[in-house]
Structure formats: structure tokens, C-alpha cells
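The structure appears below as C-alpha cells.
Removed from the display is one protein chain of the complex; every other protein chain stays in position.
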Amino acid sequence: MTLKKQNAVKENNKDNMAELNDLLLGSSLEENIALLRNIFTNDETLVFRRFQNRNIKAVKCCAVYFNGMIDPQIVNKDIIQPVLSSDLKDGIDIHNLPEELQYKVIASGNVNLENQLDQIVSSILYGNTLLLIENCEKALIISSNGWETRAITEPESEKVVRGPREGLTESIIMNITMIRRRIKDPDLKLKFREIGSKTHTRVCICYIENVASENILKELEKRLDQIDIDGIIDSGYIQELIRDAPFSPFETVGHTEKPDVVAAKLLEGRIAIISDCSPSVLTVPYIMIENSQSNEDYYNNFIYSSFNRFLRTISFVLAVSVPAVYLSIVTFHQEMLPTPLVLSISASKQGVPFPSFFSLLVMLLIFDLLREAATRMPTLIGQAVNIVGTLVLGQAAVEAKLVSAPVIIVTALSGILTLMNLKLIGAVIMIRFLFLILSSILGIYGYIFGVIAISLHLLSIRSFGVPYMLNVTTLKGHNWQDTFIRAPWWSMKLRPKIIGAKNLVRQRTKKTGGKKTG
Amino acid sequence: MFIIVILIYSVVFLYDFLPLYKQKEWKEFIVNACLGLVSFTIALLLSFNLKIPSPEAPIREIITSIFGK
Amino acid sequence: MKPFKIILLVLIIMGNLLLTGCWNYREIEKLAIVAGVAIDKGTNSRYRVTVEIVHISQGRDAKPSSRIVTMEGETMMDAVRNEISLSGERLYWSHAKVILLSQEVAREGIAKIIDWYTRDSETRTDVKILISGEKTAGEILERGKGVTEEIKSFELNSMLDNQKSLAKAPKIDLFDFLNMLESDGTSPVMPLINIRQADSKSVLEIMGTAVFRHDKLIGFLDGEETKYLLFIKNKVKAGVLSQEEPGEEGTCPVALEIFGNKTRLEPLVSDNNIEFKVNITVTTAIDEIEGSENFIEDKGRIKLEKDSEASLKAGIENLIKKVQTDFGVDIFGFGSELKNDKPKLWGKLSNNWDDRLKSLKVTVIPKIHIRNSAVLSKTIKVKD
Partner (left out) sequence: MGKELITDKEAICLLMLFTMGSTLILGVGSDAKNDAWLAVIAGLLMSLPVILIYSRLLSIFPGKDLFEILDMTLGRLLGKLVALIYIWYAFHLGALVLRNFGEFMVTMTMPETPIFVPMLGLGLLCVFAVRLGIEEIGRISAYLLPVLMIILLIVLGLAIPQFELTNLKPVLGKGLGPVINGGFSAFSFPFAESAILLGAFFCLKTKKSPFKVYTLAILFAGTLIMVLTIRNISLLGQLTSKLYFPSYVAVSRISVGDFIQRIEVTVSIIFVVGAFAKSSICLLVASRGIQRIFKLKDYRKVVIQLGSLMVLLSYIVYDTTMMMQYWAFKVYRYYAFPMQVIFPVIIWIIAEAKKNKSKPAGKKAPANE
């Protein structure tokens, strides 16, 4: 039923586009205006500004643009005023008016001649100004878009102590600028395309030629071409539409809001997908270990970074395991604990009416509720939520003997560990519950079964042909340098082969510093 | 008990056989169906608390008759 | 097709959860944790089992206390399960620390009693095993009082663990005992526990050894003899050797702290005659001199070494004689040493080893080395 509907909608859309495709502009100004009015019926933000050159009456023009999408400065000063006031008499060929205007009058960086109606419509929608001329079958499209954009700020989700504070914005051009400022090389290629039959979102594939793998690029373009959707509001849409392993809780397409991260990934041979109106840039291929990498790792001392990265990796394992292991020990394998611990855990659980499994499940859910509530709330209220969460639900629940103190500790520990790897948060939450349920059935064995199953799943998925967990046995030397550890920069002479990078040599620095002297 | 067995097996059969049927892979379908029927029968018998003779017994008999012990 | 898999998984998990329950799922606070068990002969049934259960009370500062429950049964398992009819809780055995056996039970043979304990999967074989010096084993749990801990079994456990710096009782856990029972050429021993009245309090005291023939109790050794036994068995890690030296004003007792010991049993076989050499090397330090004799200078020290070697030798030889005449069992492990070294010979001798043991010649060669004199480098001289 729904499938049929979708098909119908698709056909409908296609019809509209086809209609416009065939149409060309006429030569009468008023007819053209009427045509446009007809296309944009009931849209009162569309402005038709008619004007004439003060010298030649034949140069009757009409500027068409959307109010708010354009920069009035450009339209007034660079389009209308020159046409109005310029002395067109000298050497102007009336029959070739559009070209004359384009080359001699209009002071704008980007002017095109167009007679295809669909092109015209989409460029107006993009914030360009259309200049219709009487008795002329072609119109001028002058780029004039100017809307308010957000200033460049530090992204909330990826704060750093050291490193660039710049964050990407919603404007694709600004984003590209930020990336290009970091990689000033003619090999940095940017391929644009439009996705979305209604939104016409501009999407840019960004890669470094001779470094990025052609196979991955081809595959990516194929997948982008297959997208047929009415709109892309955020790059998240694309992320889900092009990803491998669609049912997996693990992300196989990366996203970041920091231009320095994008640039670094491009240099490693990855491909970035920048989408208009979205501050997060997608990078492919994306593998497991990237979840625990942070851009700061590369700016700080390598020992410290390696330690941090190790902590993040371990914290992922612990975040999913702690509740399950705790549950299986206190309910199945009490013999595993040292005797004093048994006594103290048992003492803290005396008088608690609910079974451990139930209270763990509920406490974990409550933690997730608090987390979700705090993210959506204004900061001030968020603090109140925190107080309520910690005091009321933690302290008071233990006092009232509704849950035992170890359960609170385990929940809090697992929760904090989850927040260590923000990119894995979705996967962690799901797997944590899965492990918890499994270990409530078979104790530690259920947990091990779960671990094996998740490992199998992780090992089986790929991101654009790159194994998600890497192939340990085929990895050689330099590929290890940037995985669980971050090797010092002077030793990372090659790009990681795993991505499929072609041009492997990344630095030829002779190691000069640090040598023994004397 | 046997209700659970039937329930689980029907889900498994749906999951396993439907694609084979749709793709018209008859050989696979038949082999799979034979295996499935055998395991379903055994599971059903077990759920009725019937004792299934273990295939291990005859093997043991043969071997002990040959080698003694 | 993936949703199907997920549905299947959920179905199986829910099916497991709802329909069959959680089999081994049991909450930790519902367990009746057994700390120790005492086994006696029953009055009505065959066994009378006294169990010390850790009682954990509510509240923040509540300390665990102990509860004593006694039940009877025809078999051990029966008796243990009968506890349910007394308190409604099922006993949890994984954290039990000690097994106490009454002499009466031990004289009849204990293999049948500990079989259950070894066989059950919940119980652990690192539980310590003791013989009660009192009339019954149960009264030790009932009457005895711990000095430091509320729970007597835990206190007994730490007492046995710390025996290594006293060496007056062997530390035997169930597994060691079983291994001694199983292996030929060694007879098992067990530590002995008593209640001593001190200041109108009944204090527990572990001192001495119970000697077994196969699995039947046949006699006891006292604390000093136990120390010599442990010397032969190479189990002394620390302890004290007291030596009385003749001095200017009567005797002058000296205490040597043992820092290490290495014993080697060496079978000497000639024709049909077997002799054992016991080489003992002890490293000690002077820790106490109750007099003004100078044992720190070379001369005095060598004399002290010689004298204490002689008394150690005498003590060990006396013990061996006593065991040979009184008990006639091989608690020292001469037999298993022979078996390990000369398996063929052992094959011939193993049948009448106990007879042979009675007339076995054992030469003790002790070597005591005094390493230092602790903090003081001189003897304390009392000056007028």
C-alpha cells in the first residue's frame, strides 16, 4: 500500500520536473513575468522589480528574486543601479543586449545567461537574482545570494582543550573554505551534486586525488546517485542512506563538526561528504577504531595520547560489560567473589525488595532518561535535573531501600564510561541491555556468548569495503601506528594502507631532533 | 512445551524457507526441508518427553565388539 | 531479512525468561552463607551436623554475626538439606572456610564424610579441615569465642593461615588431605583444635596434630612434636627454635627466629636395606637472649649453632621413634619419596611398607645457620 503511494509520488514529482524541463523563456517580458508568477503562485516573497535604463527606453528589465534570500546591497548597487544609470548609448548593440549587459554593465562576480526555465527556477530558489529583459529570450542569472549565517563557533559536541576551536557551520561554502584553508593543494577535489527532489540540497564530495582510493570514490558516487528522496535536511539523512550494515547499531559512516578533523581524514585518504545546511561533515570509510580517536590525540604528546586512547577503548568494553558482569556475579557466581566482598554486598542488599536484574534494568533506564532529558533542556534547568537525578534518585533511593548501593555505583560507572565515547553511545546503550538480559539467563556464560556474538557482528561488517575491525592478521607495521596507540609523528611515515590509500608516503622528515648529541 | 517448539520452529521455517521458495531454489529447498523435518520431529518427540535412542549406543556396541573392553 | 533475526532473538530470549524461569538465578542476599561446619555422630541418625551461618543484619554499621544451626540426617547430604526444614534457607557452601570433625567420627573413618564435600560442585576443596580436641566438634562452634572476629570459622581460618609463622599445627585443606589419602607412601595428618578457658572465656586454640592410618584417627602429637614433623615435611617457613644454653647464672634461654628452612629426604639403598637421610638446613636469627652470654661473637655463635642443631636432631629423632613405635604410619612421606625416586624398588616394597617403617633407620643431619642478631649487635649488659 505505502509502496504504491510512494511510487505515485515519485511519478508526480518527475512530471513536474519534466514539465519545466521542456519550457523555454519567451521573448515578451510581461509574458515571462506571468510565467514565473504562475510557477510561484501564492508566493509573496517573490519580488518583481521592473526598471528601465534612463537613456534607452528599449532596455526594459525586471529583476526577479526572493526577498530575504538575496543581499540587497548586491541587487541595488551592482545590478539595478548600473542598468538604471549607465550610459548605454556608446557602442551598445541593442540586438545583443544580454551579452552587452553581462560584459559591460553588471558588476557581479558570477553572471550567466540562461533560457531553460527549470534552471532559472532553481537558481532563483537558490538566492540568485534573475534579470529578465524585454524582447530577449535569454535571461541573466546573477549570483546575489546573501542570507544570515551562524558565526563560526566551537562545536558543543567536540570540545577540545588543545587544537583549533573552529567548527563547521551550516553554509556549505564556508565549510569548504575552512577545509581548503587547511589543504591548499590543487589535488583537493570538490564534486558537487544536488540531492533531494524538493530541497535540492547541494552535496559536495571532497577528496584528495592520488590519495583517496578510486574504488571507494566510485562506490560512494554510485550510492549517492541511487538516493532518490524528496529532501535532505541534514547530512544524517545521507549517512543512513549510504551506510553499510544498515541494521547495525555501529556507525559505518563517520561525522564530525570540526574542519581540522575533516582535513586530517582527507589526508589519510578518506573521502568527505559535505552537505548544505548541515554542520556535520560525513567521512568514509569509517572504522571501529575511529570511534575512540580524538583530534586532540594528534596535537598532544604521543604517550599521553596513547594512554587516553587506551582509556577510551577500555571504557567502551567496560561500559557494556560492567552491569552484565555485576549481575552475573551477584546472582549466579557468588563463589567468584572474595568472602569479605560477598558479605559487604550482601549487607548492602539486605531489605531491598526488587531482584537485581530488575533494579539494574530500571536504574540504567533512568540514567538514560536523565541523560536524554538533560541534553534537550536549557542549561539552567539541566542543572536542576542533575540535582534531582543524583540526590533524589541516587541517595534517596538507597536510603529508602528501593535499590542497593552497588547497583547505583554500577549504573553510574557504566553511564560515565558510556560518555567517554560519545560516538558509540547508541551502540553502547543497546549492547548493554542485550548483555544484561543474556547474563540474567546464563550468568557469565550468557555474557560471553554476547561478547562473541557482538565480536562476530563487528568482524563481519565493512565500511565501503574496509573491514570495520581491521584485519589483524594482515596488518603490517605502520597500520598499527594509529590504532590502539598513537605513534609519534616522526615515526608515522606512511598512510594507513587499510583505507585503501594509494600514495602511501606521507612524510619524508629526517628525524633530527631528539638524537643523542655528544 | 510442544507449543513453544512449534512456535519457534514455525518462525525458523518462515525465516529460512521463504527466501528459498521465492528465489525458486528447489534443490536447496528440498534438502533444507528434509533436515528441518528431521529436527522438528526430534524436537517434537522430545517435547512429549519421549526418549530418543542415541546413535552413540550402536557405535559403542560395534566398537566394543571389535576391540573388546 | 534482518528484522526476522531480531524477532527470533527476542522470541527466544523472552521465551527463556518467561517460560522457564531463571534457573540458577539467586540473589546474593538470600543466601545462607556457611562459614564453617562441624560434623559429629548423631544421636538419632547417623550424622549430626552443626553449621555456622553468617548472619548479615540490616543497617549501615551492622557487623555480620554468626548463627549456629544443628541438624541430623542419615547421609551428609540428607543432613545438610534438612536444614531447610529448620530455617527455610538453602545453605550456600562456596564460602565455607573450615570443617571440624569430632574424634569419634574420625576414629571410624572420615573418607565417607568428606566424600560429599568433595563431590558437590558448590563446595570448594580449599576448605580447611580440623579435628576437635573436645568431646564433640559442634561444641567448638557453639561454645567457642573468637578473639578478633565475630565469626568463629573465619577466625579459625586466619589462625590456620598464620600458622606458617608459628609451625605448631599443620595447615591442611581438604584437597591436601585427599591427596595424602590417595597417594601411597604418605599417611594423612590434621591440625587439632581445642577450647581453652582463659579469664572465664572459652578461647579457641589450634595446637598439635592428629595422626591417621588411612582415614582413621589413631593418635595425637603435641605442638612441639608438630614442629618437628613439619621440619621433616619441609613445611616450616617461620617459627621459633628455643634453646637453653648453660650460662654463668644457671641457664640462659635463647630464641632463634626461623627465616627459612629446606629439608631434603634422601633414600639410601644398599642391597635390601633402606636408610633415609634427612638433611635440614635452617636459616635463623637470634631474636632473644635472656642473659649476658655472648652468642654474637664467632665462638659463642658456633657453639649456639651446634647446640641447637643437637637439640633439633634429638627432637626429630624422638618424634620419629615415637611415631614408629606408637603409630606405625608414615606421616613423614618417606614412602612417597622412595616411590618418586626409585619407583621400581617401591613396587616391591609397597605391600609391607608399614612393617618396614617400624624398623626404618633414619639419620637426621640438621644444619642451622645464624644469619644475624636482629637489631642489637651486643648483648644487654646490666651494669651496677
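Each chain gets a letter, A, B and C, in the order it is written, and its residues are counted from 1.
Everything below uses one rule, namely that a residue touches a chain if its C-beta (ideal position, glycine included) is under 8 Å from a C-beta of that chain, and two chains touch if they have at least 3 such contacts.
Remember, it's a predicted structure, so these values are computed and weren't measured experimentally.
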item: Displayed chains contacting the withheld chain; value: A, B, C
item: Given A:406, A:443 or A:496, the one touching the chain that is not displayed; value: A:443
item: Hidden partner chain, residues of subunit C it touches; value: 12, 16, 20, 23-24, 121-122, 124-126, 175, 178-179, 182-183, 339-341, 343, 346
item: Residue numbers in subunit B that touch the chain omitted from display; value: 12, 15-16, 20, 25, 27-28, 31-32, 35-36, 38-39, 42-43, 46, 52-56, 59-60, 63-64, 66-67, 69
item: Subunit A residues that touch the omitted chain in the full complex; value: 332-333, 335-338, 441-446, 448-449, 452-453, 455-456, 459-460, 467, 469, 471-474
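The rule is short, and it goes like this: only the chains that are shown with their structure count from here on.
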item: Interchain centroid distance [CA atoms averaged], subunit A/subunit B, Å; value: 49
item: Inter-centroid spacing, subunit C versus subunit B (mean Cα positions, whole Å); value: 55
item: Contact footprint of subunit A on subunit C as seen in their complex; value: 2-3, 6, 13, 16-17, 22, 24-29, 31, 33, 54, 56-58, 62, 64, 92, 94-95, 97, 122, 124, 154
item: Partner subunit C, residues of subunit A touching it in the complex; value: 246-247, 330-332, 334-335, 339, 342-343, 345-347, 349-352, 355-357, 437-438, 440-441, 443
